[in-house]
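Everything below concerns the one structure shown next.
Excerpt of the complex: some chains, original placement.
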Amino acid sequence: MGSQIFSAILVIIVGVGGCVAYFWGANKLLDLAFPSRGVAGRAAIDNLRRQGIVRPWLFVGPALLILTVYLIYPVVDTLRLSFMDRAGQNFVGLANYQWAVGDREFRTSILNNFLWLAVVPAACTFLGLIIAVLTDKIWWGNIAKSLVFMPLAISFVGASVIWKFIYEYRAEGQTQIGILNAFIQYLGGTPQVWISIPFWNNFFLMVILIWIQTGFAMVILSSALRGIPEETIEAAVIDGANPFQIFWRIMVPQIWGTIAVVWTTITILVLKVFDIVLTMTNGQWNSQVLANLMFDWMFRGGGDFGRGAAIAVVIMLAVVPIMIWNIRQATRESGEGH
Amino acid sequence: MADLTLRDVKKSYGAVNILHGIDLDIKSGEFIVFVGPSGCGKSTLLRSIAGLEEITSGTLQIAGETVNDVPPSQRGIAMVFQSYALYPHMTVYDNMAFGMKIAKAPKAEIDRRVKQAADILQLTPYLDRLPKAMSGGQRQRVAIGRAIVRNPKVFLFDEPLSNLDAALRVATRIEIAKLKESMPQTTMIYVTHDQVEAMTLADRIVVLKDGRIEQVGTPMELYCKPGNLFVAQFIGSPAMNILPVTIERGGAPTAVRLPSGTVAHVPIATPANATGTKASFGVRPEDLRVADDAEGGALFEGTVDYIEQLGEVQLAYIDIGRQGEQLVAKMPGNAEVARGGILRLTASPGNLHLFDENGRTYAVSDRAVQAA
Amino acid sequence: ELKFKPGEDARFTWANYDDLKKVDLKGETLSIFGPWRGEDEALARSVLEYFSEATGATINYASSENYEQQIVIDTQAGSPPNIAILPQPGLIQDLASKGLLTPLDEGTANFVKENYGAGQSWVDLGTFNDKDGKAGFYGFPFKADLKSLVWYVPENFEEAGYEVPKTWEDMQKLTDQIVADGGVPWCIGLGSGGATGWPATDWVEDIMLRTQTPEVYDQWTKNEIKFNDPAVVNALTIFADIATNDKYVDGGKAAVAATDFRDSPKGLFAVPPKCYLHRQASFISSFFPEGTELGEDADFFYLPAYASKPELGTPVLGGGTLFTITKDSKAARAFIDYLKMPLAHEIWMAQSGFLTPLKTVNKDAYANDALKRQGDILVDATTFRFDGSDLMPGKIGAGAFWTGMIDLVGGKSPEAVGTDIQKSWDGIK
Amino acid sequence: MANTRGKSFIGRFGVHIAVLIFVAIWTIPTLGILVTSLRDKDQITVSGWWTALTSSTQTVAGRLPGASAQVERDGTFVIEGNIFESGSGQVGAFGTRVQAPTQYAAGETAELNDGVTMQLNEDGSFVLTSPQAFEGDRGQRVYYSVLQPPSFTTENYNTVLFSEGIGRSFLNSLTVTVPATVIPILIAAFAAYALAWMRFPGRALLIAAIIGLLVVPLQMSLIPLLKLYNGVGAFFGVPAKTYLGIWLAHTGFGLPFAIYLLRSYIAGLPREIMESARIDGASDFEIFVKIVLPLSFPVLASFAIFQFLWVWNDLLVAMVFLGSGSDQLVLTGKLNALLGSRGGDWEILATSAFVTIIVPLIVFFSLQRYFVRGLLAGSVKGG
């Protein structure tokens, strides 16, 4: 055990150290190549300018390289595959896309995805924000936060077990082991098979994701909330604003950028989510979503890389509006601020 | 309507005590100015009155009601923050209108009041800007505007004019004075470092030091009858000259021996047992004048070390002792004094001050009070 | 260390072990991806250990909930394990047609044909088309499941005075009898998370085998007869008549799709019993309450055939895992050879949850009587057919078919369900 | 700063109550799994987890001793004993047929076939009499309703926590997770700083691209990347599946979010601070290390929490890019292997969920303190 711990620590040190060494070393090297300290006048200034040209690339370099290898290359490969047949060997043109347009399941998925996109990011962000704000004010806030955070730390498999025990259905009159139906039965209602009620089952699945991701929104937003200058809140208090007004008109606008980040991230996550659908319904009862459909064609029984890739491309295209919106946001902020 | 009463108000940040028991009565409609060295607790006191800081002990009453735990919004106050505390995401207009919008004032009324304030503060061209695109002074004006747009019972100003240029400062100062006059029932509490502001605006000045009140009084009281050495030196600019002396003979007048050896007779009564004790002798730079040859002994004689020319007046820094004792004298701008020259200075006896070993002023009963 | 000490127990064919020792694979590593986790993994490893012990090869066995996905990824990316164990012929066909599998040694097919009960069925099962459409024997069947079983609690039967039915018609009568006595005959649970619906496909397949000839069954799995063919619709209808009859199933038809298949047998053991009959494959006994003694507290009978169709005999539906070579090596081939030895089967037989159609094994090695009886059903089957949904293309057998079953128990008409599935099938042709 | 700005009673407790409600809703499912993980395997699917917390009346089946326990008394054969092994319990009613399990009240005597009688008392003691000798080893079944106290077991935790090799896989997980958390933070923070505060051509394009890359589905990347790994591994004659490989993979997958999140935060820092450092002669590197990094702790901490979580809970990437030998199998893989092949082991799942949650929670708690309020307070006046 001891040697294992030792080697684990060694491996960790090598990994992290290597990374630190790069940044430190590359920067040092640049300073050596174009010295600015101890060099007189013009030369120093020229060197500084050269440093200024090179340094941003030293900073973004590793990120760029990794992004290219780990994301851009697969994207290109996916694009290529989407024009290929099931084995990814022969070019078939737009056939996969044509198929998708005609496929009933695909269309259901698109509709469901819209539903998810409309509900989940908004709900998570909103709830996360509320919880972040409320817990900030109380002494046991950190405990409350970690309880809300907990679902995030539970793996998807764990989460699906949890929710199985919430939505579990037993016929009317029997002992319910799902708490939701137990509750309904306690109130005198009829137990429902929640996950099989078409259309509404989407919402029952969304609840799971909301339950998980609210913690995410909460963590990020609460760190942003703490960055709000206290004085602006004090000023608002003096201006007579009540807590709601302070929240909506002083706090929210000041962390608007972060809210956008959270919203975007969850939106994108929703586009990619499939674990929940997979484990709860696997898309049955009309609850299919794009990511699960893609996964289906790719790996599970479908075995059709072309179609899988085509769906992936559709998912990736869906992000374009979000991208544009974010770029606007980013340029506006740098236009004013820089 | 809005009397303020502070009784033994204390405030500490953790173990550090900032306010050590403040007792203060402010009458409705008074204009009170807090002065004191940087870090003495002025902002803290103001924030405590506003309700932004919970006081550690003591009671705070507004209009007869204890407000220790009344939220700020219920205290009927407006405040200008030393650090502006503008809402970064709102335009100047919205910054100023916010309080009234919250109060659900009619739109037209809001507009009128904001425009009016903007006019006074010369902010009209900037109403659509965000704070970050404004200069320091402009931001400060927005902060003032925000307070005056509302119509509170108590105004709290924390160094509201520190970043304004002289002209604007005078103009704004006068606007504040007018504002005060137009609402005689409104209490104003004002923190400043500017002597002129303090002197011109205040009904009463509160001098703070290290979280304690040193003296409370009208401007002229503080100027003419400083209660102690600290107040004497703090009020007036440049500060009063203070010299260590020995009391040659207590009584009225008192004879003191100056460092130069001269014995001066000060028309201040000291107890007889003060004879022989150390004391501090004070004279304001503006009360010093060049001794006529006609007059007998000058009080001081020294070499001019340095001259600051301020236009209308000049300040002469005069070395008068072997131990580097220095006096500042304010002279007319056109008086002929040269660096290195020798000056003989005197002052009318009524303008001399004397403080005991602990810095307390000796009773001034016998002393001719100057006409205000 | 080995589970049973070589040479000590006469139930085992130790001669095999000595043969195995002659193969020298020292320094070789054999990587295996398989479906077994948990207790099953321990059992599987006990079989593997004899191989590594005797030959000196190192075996790396791995599994996970998404190991199938991993096999696709790994084979596709070029770092496959040596051997992949897959329960879905559909997936193997996929890999084979992409040229990612290595054919087994010549003669292996023959071996299976001769030594396995219903040998040809197994050979057909392991035969797939490669990239060029050429058929080859890729999948070595090892470990079988018997699906045509109905589970019951003998004492409950006894107390209620019920008899084990010998024919489908008897079973139907028993069903009505139970209803008349105020009980509920069946527990059916189709829930299985991402695979919800599959237990119903077994029902339909079993009914197909009992209403149609094996040839029709084969055509069906190859879609040579349509999914909405009357023969299929008939089977769907028979199943629907049971599963959607509120009186027949525990919890009513709404509960059928909602109940997890792992939970559904528990109804048998409730007090009072929620149901008396449960049709499920042999593996289900591991989901019985702890301490349940097979043969005593719970027992099974063969899902009876129609007395009205004697010509169909006693068909048996089964499943099993196929071992394929995804990266060729000497050790991999030696390992497949090891699987041909009775010893490899006997070790697992002597523990639990293992059936084999291999006729050369010592049947006494079965750990208990129940297993042995199941083994007998398997070996004695006049017709053995592999799980049809597993034979169909994944998108159907592990997709549209499941969804169709959900729809069916949800109240959709059998014809419509058949048509839907057929549509999906057309979509992937 | 001012915490209690003297709120009204409702104002003060409203927040507490609201938070309490939120927390309750959020915790109920988790609590469910916690209780489940402490329950007996067979109980899980029989009754609701919330009932496990209180005593409940249940109808169960028991079996009386077989013929070997009989004694002959006055010509009748008697079997006596107590159905409660632990000797305590309370029988409400009993029955001899499963179809009518509560036919007789406790203490009554039931008539069975062939003159056999049975009496079951409230305390669980029973008397079975028969004119003929009993036969067979399997005794008479008896059904009875019983008030069952809450019963919990730590067996599931024993199974999980003391399974073989768990320590090793825990270490492996840490070995994967720590660098896979730290490396992307470093790389992303540098890039985010450059994108926020440095000027270079293509900056806007890069920001756009990063948002776009957020959406790339992980599943699509696996095959091409593994191909690449295999290629590189073959080229250098090294194994394709190494720790380095998985760190980089996690880094790659986490990077877009990291850069996106960090950039938006870093861009919001007051520019005067940066300017002031620049005037103090600090280079970009120094500004980054000495000013930006410390001031970005809150966001770095949030990202660290998430990245840690994702990596810690990941199984797929680890299975694909890291081998599954004992020196590489991660904790999730190990726990996954404990599950049966058909995955019905909810007690194990529930327990694993709780076992794996602990480390992320520790991380969360320890990083919480970096969520400092007013980190920037006192730096600039204005805004």
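For clarity, chains are labelled A, B, C and D in written order, and residue numbers in each chain start from 1.
The definition used in the following text is that a contact is a pair of C-beta atoms (placed from the backbone, for glycine too) under 8 Å apart; a residue touches a chain by one contact, two chains touch by 3 or more.
Quick caveat: nothing in here was measured; it's all calculated off a predicted structure.
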Query raised in the report: With one copy per chain type displayed, what is the overall subunit composition of the complex in this structure file?
Result: A x1, B x2, C x1, D x1
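Going forward, only the chains that are shown with their structure count from here on.
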Report summary line: By label, the chains that touch chain C as well as chain D are A
Report summary line: In contact with chain B as well as chain D, sorted by label, we have A
Report task. Per the contact rule at the top, check every chain pair and give me the one with the most C-beta pairs in contact. Result -> A-D
Query - Relative to chain B, chain with the most remote C-alpha centre - result: C
Report summary line: chain A and chain B have mean C-alpha positions lying a whole-number Å distance apart equal to 57
Report task. Round to the nearest whole Å and give the separation of the Cα centres of chain A and chain C. Result -> 39
Report summary line: Taking each chain's centre as the mean of its CA atoms, chain B sits from chain C at a distance in Å of 94
Query raised in the report: Which residues belonging to chain A are in contact with no fewer than two other chains?
Result: 157, 164, 229, 232, 234, 237, 298-299, 337
Requested in this report: Mind pulling the residue numbers of chain B that touch at least two other chains?
Outcome: 51-52, 71-72, 83, 85-86, 88, 132
**Report entry** Residues of chain A touching chain C in the complex
**Finding:** 87, 99, 103, 157, 160, 164, 168-172, 174, 193, 195-196, 278-285, 296-304
Report task. Write out the stretch or stretches of chain D touching chain A in their complex. Result -> 1-3, 5, 11, 15-16, 18-19, 22-23, 26-30, 32-33, 36, 44-50, 167-168, 171-172, 174-175, 178-179, 182-183, 186-188, 190-191, 193-196, 198-200, 203-204, 206-221, 223-225, 228, 243-244, 247-249, 251-253, 255-257, 259-261, 263-265, 267-268, 271, 283-285, 288, 298-299, 301-302, 305-306, 309, 313, 315, 332, 336, 346, 349-350, 352-353, 356-357, 360-361, 364-365, 368, 371-377, 383
Query raised in the report: How about chain D: which of its residues touch chain C in the complex?
Result: 41-42, 45-46, 59-61, 97-101, 138, 141, 143, 222-227, 229-230, 240-241, 315-316, 319-320, 323-325, 329, 333, 336-345, 348
